[in-house]
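One structure, pasted below without further comment.
Part of the complex only, each chain left as placed.
Labels run A and B following the written order; every chain starts at residue 1.
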Amino acid sequence: MDADALRALMDDVASGGVEPDDAVRLLQRLPFADIGIARVDHHRALRQGLPEAVYGPGKTAEEVALVVAELLTGGSGPVVLSRAEKVQVEAALAVDDSGTVSGRTVVWRRAEPRSERILVVTAGTADAPVADECATVLWAHGIQPDRLADVGVAGLHRLLADLDRVYEADAIVVVAGMEGALASVVGGLTGAPVVAVPTSVGYGASLDGVTALLGMLASCASGLSVVGIDNGFGAACAVLRLLGPPAEAST
Amino acid sequence: MDADALRALMDDVASGGVEPDDAVRLLQRLPFADIGIARVDHHRALRQGLPEAVYGPGKTAEEVALVVAELLTGGSGPVVLSRAEKVQVEAALAVDDSGTVSGRTVVWRRAEPRSERILVVTAGTADAPVADECATVLWAHGIQPDRLADVGVAGLHRLLADLDRVYEADAIVVVAGMEGALASVVGGLTGAPVVAVPTSVGYGASLDGVTALLGMLASCASGLSVVGIDNGFGAACAVLRLLGPPAEAST
């Protein structure tokens, strides 16, 4: 609610078109729905252009189902359930069986396809689940990301063989564990936005992803954007933020 | 690739020994200048659309001057010297006194002004130097960022009073130390790209910025892009990456 909307409301009150009590209620209640266990933030999707999302861990299957139901009835954009256990997926699909399941992610009401070219690069095979989460969330929003798998820097020519795909991308998500060096290399090759996702792949000195995280933050390639460890969802949201709303939405 | 090599290549193209397309490919590869102490990467500016930059710490004044000189003679875009000591600034200005000094940053050959609206927000007065570094690097690239200072979450209404400026921004850089909560709040208010810069402001449990860094990475606001502690330069580069080259450059 920006200043113009506020002024319009004031004018309505001044002119008697809106009762003072109603204005109070309006001002106090931006659009969220209090369903007891949660305050579902329908406004966030409008405000941020991001999918309405439910993060599974720490919620019971019933809670997941309740929130998904509210998002599907109260909102209008894509709905994403992430990191869901099997029982949570089942409870959520029981609410609405039109959801598409991909790994531990479920998507309802996929957005209209849009044409930006997003490249999701992984360093190793074991980074795939994180990249999948990212790709699925992008897909929920209408994007069909390009995938480039297993191009870690220990065999640099595997990446160099597909440089064209790197140069053509509007934005690149680099998913890498261990030392996370792939983000620096990709960031050095292109001036496009690079969202770096450290993964907890590796052992010993990988410190469950902290090594890759620190490496990406300290990268000698300037301007990398880093998200949290294994946070494929967050990387997709960072991409959606920089792409902005789809072209048709601005008309 | 020095002048002799370049002349030889041109001769080959002229004589038909090298196809023009091949020469283009050749020129796209390898343009750096080996000046002994450094391999100055003129290609990076072309490749990435980022300013050619010299990071002061760890270099002697002479080394700084040498690299700045090479960047000014061998390249053509903005040149930035960052985190420079007084003696490094002086040595660099002795090379070319047209540089603009702002804090510990020096800029030569500012780019043509461009019109994107970037908002740089700080939580407290002490975060200003990091925000200044970010703003100066953006300025080097033609952007005149909007500034919103001292709006930390302990007095939330100070931010809410200027929500319009938040909503109008094409991208927002949030610079905050201590617990870094401002990034989460801003990220929750807008769907625009948010680049979060943790600062080493604070003491005790601030752990020289690690607390803010972790808080931003773990933010409940999805899709924040985080850069390293106090890395105003990196935040500016992340913004430049997502803006892409200026509109006139794409014609």
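In the analysis below, a contact is a pair of C-beta atoms (placed from the backbone, for glycine too) under 8 Å apart; a residue touches a chain by one contact, two chains touch by 3 or more.
This one's a predicted model, so the numbers in the text were calculated from it and none came from an experiment.
S.K.: Quick check on the homomer: 2 copies visible, but what's the full number in the structure file?
M.R.: Identical chains making up the full complex: 8 copies.
FYI, only the chains that are shown with their structure count from here on.
S.K.: Please tell me the distance, in whole Å, between the geometric centres of chain A and chain B computed from their C-alpha atoms.
M.R.: 25
S.K.: In the complex formed with chain B, which residues of chain A make contact?
M.R.: Per the stated touch rule, the residues are 2-3, 44, 47-50, 53, 171, 188-195, 213, 217-218, 222-229, 233-242, 244-245.
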